[in-house]
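Coming up: chain A.
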Amino acid sequence: MFPPEDVILRILIAAAVLVLSYFLGGYVKSRLERVLSKFGAGFARKTSDLVRYFILFVGIAAMVSILSLDIMAISVIIVAILILLLVSMRDIVLNLAAELYLATRKPFKENDWIKVGEIEGSVKSIGGMDTEIITYDGDLVVIPNSYFLKHPIINKSQSLARYVELKLSFPKMKLDKLEQAVTEVLEEIKPELFGDPELLSMSEKDQIVEAHVSLPIVNVRKLRWLTARMAKGFLTRGIEVEIE
Partner candidate 1 sequence: MKVSVIFPTKNREHHVKRAVRTAFKAKGVEEVIVVDGGSRDRTLEIAEREGARVIVQSDLVYPGKGVAMRDGAYLARGDVLVYLDIDIRNMTPEFIEKLAEPVIRGEADFVKGCFERAAGRVTELVAKPLLRMFYPELARFKQPLSGEIAGRRSLFYMVEFERGWGVDVGLLIDFHKLGARMVERDIGYKDHDMKPLHALTDMAYEVAGAILRRAIRDQKTDPEWAERYLRGVRAIDLGLESGRGFA
Partner candidate 2 sequence: MRVLLIGGGHSAYFAANSIRGIDPDGKLIIIEFTSEKVEVLSKTFPFAEVVQQEIDGVESYIRSNASILDAVIAATESDSLNLRYCKTARENAVPLIIAILNNPMNEGIFAKEGVRHIINPYGIIPVELSEILGSATNIIYKTPSGSVMVASLRIEGEDELQKIRGKLRGSEDVSTLLVSSSGEIKSSIEEADARGRLYLMGSEEKLRKILGSFRGRRR
């Protein structure tokens, strides 16, 4: 056992070291956060928090050492716990890496129309942990940012309009009458398009006539509504149609 005055001195020094590491950690955190902010606020905050905790850990280790406790055993236990946590939270670590990737590389912005993996839609918001996308059907999909590290991202927003090709299948009938009907229906939906729609081709196949049209559209989510309007347009002309 140590003499009492020695114990008190050690406790005081240990406390001072702990307090110092606390404030040093806070100072380093704020400076680091400022420096890393160009990579994104969320990433900067999380990384600087990690550094702060590391400094605090070193302070605790020093405190334990000053108090002559068995630092080895405690350190091993703490490191083991940290490793277990990291392994179980690997997705969170991946998300942190993804956050850095999205902030620096900027493969897309809010309101862009993107396709990543099987998911396609408009980017509603880009967060630290996940990104929200509104799909073609109006569904809100929340994608963990780590998903973007594992799948290629196609940004379809480089131009204002997208040219969508549709296949129209009609029962066999006179081609010239059908062509006129298609032209009229396309004219009817033209106000909703970005430019002129185009009848690309029309051909007979067995008992079916197939037509391919190209529609320049801005809001991809509008497609379903447009195809419904087209179908209605054909129906009022007494023509059945299947649109793909």
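Basis for inclusion: all candidates are chains of the complex that A comes from, given by their letters.
Keep in mind that, in the parts below, a contact is a pair of C-beta atoms (placed from the backbone, for glycine too) under 8 Å apart; a residue touches a chain by one contact, two chains touch by 3 or more; residues count from 1.
Here the structure is a predicted model, which means the values were calculated and not measured.
In summary, of the candidates 1 or 2 that share the complex with chain A, the touching one is 2. Residue ranges on chain A touching candidate 2, taken from their complex, read 109-111, 113, 121-122, 124, 134, 138, 160, 190-194, 217-222, 225.
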